[in-house]
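A short write-up of the structure that comes next.
Left out: one protein chain. Kept in place: all the others.
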Amino acid sequence: MTLALQQDGTATRKAKRSNLSSARLRAAWLFLAPMMIALAAVAGWPLLRTIWLGFTDANLTDLSQSQFIGFENYLSYYDGEAYGVLVDAEWWNAVWNTLWFSVISVGFETLFGLLIALILNAEFKGRGLVRAAVLIPWAIPTIVSAKMWGWMLHDQFGVINEILLGVGILSEPIAWTADPSTAMWAVIMVDVWKTTPFMALLTLAALQMLPGDIYEAARVDGINPIRVFFKVTLPLIRPAIIVAVIFRSLDALRVFDLIYVLTSSSTSTMSMSVYARQQLVDFQEVGYGSAAATLLFIVIALLTTITVLAGGLKSGEGEQS
Amino acid sequence: MNRQMKSILFYTLVIVVVIFSVFPFYYAIVTSFRSGQELFNPSVFPTSFTMGNYFSIFKEQPFGLNILNSVIVATSVVVLSLIIAVTASYALARIHFRGRGLLLMTILSVSMFPQVAILSGMYELIRSMGLYNSLPGLIIPNTVLTLPFTVWVLTTFMKELPKELEEAAVVDGASPLTIVRRIFLPLMWPAMVTTGLLAFIGAWNEFLFALTFTLSNEVRTVPVAIALMSGATEYELPWGNIMAASVLVTVPIVVLVLVFQRKIVAGLTAGAVKG
Partner (left out) sequence: MGIRRTLLGSAVAVAGMAGVAGYAMAAEVTVVCGSVGQGAKLCKGAATEWAKETGNTVKFFAAPASSTEQLALYQQILSSGSSDIDVFQIDVIWPGILGSHLADLKPYSNGAEDMHFQPIVANNTYKGKLVAMPWYTDAGLLFYRKDLLEKHGEKAPETWGDLTASAKKIQDAERAAGNNKMWGFVYQAKAYEGLTCDALEWVDSFGGGDVVNADGDITINNEKAAKALSLAASWTGTIAPSGVLSYQEEDARGVFQSGNAVFMRNWPYAWSLGQADDSPIKGKIGVMALPKGGEDGKQTGTLGGWQLAVSKYSKDPEAAASLVMHLTSKKSQKQRAIEGSYNPTIAELYSDADVLAASPFMGQLKDTFTNAVARPSRATGSNYNKVSNAFYNAVHDVLSGKTEAEASLAKLEKNLKRIKRKGW
C-alpha cells in the first residue's frame, strides 16, 4: 500500500517533470525559431549557391551558360597536366600564408587582449576614457585604417620611419610593406593593433561577470594575486576567451582588406580570401573561385572544430534538463 | 614604497597601451588639418591647420545623411540581432536537447565563408526581396551575418551562470520568457553591452555589402562614402578628405563607448547577487 503510494508519487512527479521538460523543449525550439528562420532564409541560399557554383564552370561573362562539371575545378587533367585549386601552388601558398598569419596574430591578440582587459578591470581614475581610447583602433573602418598604416609605414614620407630614425633605432628607413621579409610582419602588426580591442573587450566582459566573492575569499586567505589569476580567474574566463579566439580566428582566416590594401595581390602575403576574390572577381572565374571559397570553408571548419574540441568547450556545463 | 612602485608601473603600462592604440588616430587628426604638399610631410606634430578638408567632405556629397544611415543601420542590426540572440542563446545554453552541438556548429558555419563568395548570392536575394537600394537591404544581411557571433558569445556567458539561479523559478512554474527577462537579462548586461558594441562597430564599418546593395548616394553608409572620394583624377588620392572623414566617423563610436562602458561596470554589482 505504502509502496504503491510511493510508486504512484514518483510516477506523478516523473510525469510532472517530463511535462515540464517537454514544455521547456517546446520553448527551446520556439526561442530558436527566429534565429534559424533568419539564418536559413538569408544566409542559406548564398552559401549553398556558392558550394553549387564550385561544381560548375560558371563565368561572369555569361552566368546563364554555366554547366555542371563535377570536381574539375578542384582537380582535372588536361593534356597530361593537372589543373584545379588542389594542385595550384599559389593556393597552397595562400593557405600557408593565412595559417601563419592567423596563428601569430591571434596569438598576440589573445595575450595583449588579456593584459589590456586586466588593466581595464582594475579600479583607477579615468578608466572610462582609457576604455574608449583602447577601442579606437577597432572603430576605424578597415579600408581606412589599412590605407592609413600604408601611409604611415611609407619608406620615404611615413611617420613610423621618421620616429624610429629620430629616436635612433633605425639608421635608414625600412620599406616595411615592400620587402617580402617584413611585409607579413607589417600586416600582422597592423592586425594586432586593430583587433586587440575586440579580444580585450570580450575578455573584460568575462572578468566583469565573475562573482566578486571569489576574490574576497582569496584576499582574506592572503593568496598571491598571481596564483589567484592562474588558479581561479583564468579557468573561469576560459570559455569566453576561447569563443573570442574562435571568432578572431574566423576573421583572421578570412582576412582580406588589410592584405589587399597594404601589399596588393603580391604572392608573399596572399591570403586565401585574396586568392578567392581574385578568381571570383578579377578573373571572372565564378566556378573556380567558388571552389576555392568552398575549400576555404572546409579548412576553417576543420580548424574551428579542432579549436572547439581542444578548448574543451563542453556543451554540458551549467545546463538544466 | 612597494605600493608606489607598483602604481607607477601600472600607470606606465596604461600610458603605453593608450599611446599604441591612439597614436594612429592622433596622426589621422593631424593629417586631416593638412592639405596639398603638406600631406607628404612625415612630421609627428601639427604643421598646418586648415579646416578645408572638413568643409569639402560635406560639400561634395550628403555626408551628414551617410552618417545618419550608418547610425540607423548599425543600431537596427544591434537591436535585432540581440533580441534574436538572447532568446536563442537561452535555449542553447540552459535547455538540454539533442543536436545542440551540431546546431551551434551549423550556426557558426555561416561565418566561415569569405564575404566576397556569398556576395553575389546575397545580391540576388536582396533584389528578389525588393530591398535593393534601401536601408533594410543593408540591415537584414548584416544582422544575419552578426548572428553567429552574438549567439555564440551570449550562449557562452549564459552557460557560465550558476544552475541554482533559475531552479527556483522553474519550480514556481515561471515561463521561460519570464526567466530570461527577470533573471538572466539583468545579469547579462556586461555581455550584452560588449557584444552589442562589437556588433555595432562591425556593422558600422561594413563596406562590401553597403557598396554593392546600394545605388544612390542617399542610402549609402559612411565607409562607402569614404571610398567614393576621389581627387581631380582617379590617380590622385584625396588623403586630407579621407582622414577628415575618418576622424568624424570615429567620434560617434568613442562617444558610444563612453556612454555604454558604465553598463559594463554595472555587471559587477549585479554579479554580487548571484552566489
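Letters are used for the chains, namely A and B, taken in the order the chains are written, and counting of residues starts over at 1 for each.
One rule holds in what follows: a residue touches a chain if its C-beta (ideal position, glycine included) is under 8 Å from a C-beta of that chain, and two chains touch if they have at least 3 such contacts.
These figures come from a predicted structure and were not determined experimentally.
**Student:** For the full complex, can you list every visible chain touched by the one that's not shown?
**Tutor:** The omitted chain makes contact with A, B across the full complex.
**Student:** Can you tell me which of B:N142, B:T212 or B:Q261 touches the chain that was removed from the display?
**Tutor:** With B:N142, B:T212 or B:Q261 as choices, the missing chain is touched by B:T212.
**Student:** Just name the one of B:S32, B:S70, B:T87 or B:S120 that touches the chain not displayed here.
**Tutor:** Considering the complete complex, B:S120 is the one touching the chain left out.
**Student:** Touching the missing chain, which residues of chain A?
**Tutor:** Residues 59-63, 78-79, 81, 83, 150, 154-157, 173, 175, 177-180, 183, 263-267, 278, 281-284 of chain A touch the chain absent from view.
**Student:** So that we can see where the missing chain sits, which residues of chain B does it touch?
**Tutor:** Listed in rising order, the touching residues are 36-40, 60-61, 119-120, 123-124, 127, 132-133, 211-212, 215-217, 224, 227-239.
Just so we're on the same page, only the chains that are shown with their structure count from here on.
**Student:** Measure off the straight-line distance from the CA centroid of chain A to the CA centroid of chain B, and report it in whole Å.
**Tutor:** Computed value for the inter-centroid distance: 15 Å.
**Student:** Which bits of chain B are touching chain A when the two form their complex?
**Tutor:** Touching chain A: residues 10-11, 13-14, 17-18, 20-22, 24-25, 27-28, 31, 40-44, 84-85, 87-88, 90-97, 100-101, 103-105, 107-122, 125, 140-141, 143-145, 147, 149, 151-153, 156-157, 159-163, 166-167, 170, 175-177, 187, 190-191, 193-195, 197-198, 201, 204-205, 207, 222-223, 226-227, 239, 242-243, 245-246, 249-250, 253-254, 257-258, 261-262, 264-265, 267-268, 271-272, 274-275 of chain B.
**Student:** What residues on chain A touch chain B, complex-wise?
**Tutor:** Touch list, chain A to chain B: 20, 24-25, 27-29, 31-32, 34-35, 38-39, 42-43, 45-47, 49-50, 116, 119, 122, 124, 128-145, 147-149, 151-152, 154, 157-159, 161-163, 193, 197-198, 201-202, 204-206, 208-213, 236, 239-240, 243-244, 246-247, 250, 254, 256-257, 272-273, 276-277, 280-281, 286, 289-290, 293, 296-297, 300-301, 304-305, 308, 313, 315, 317-321.
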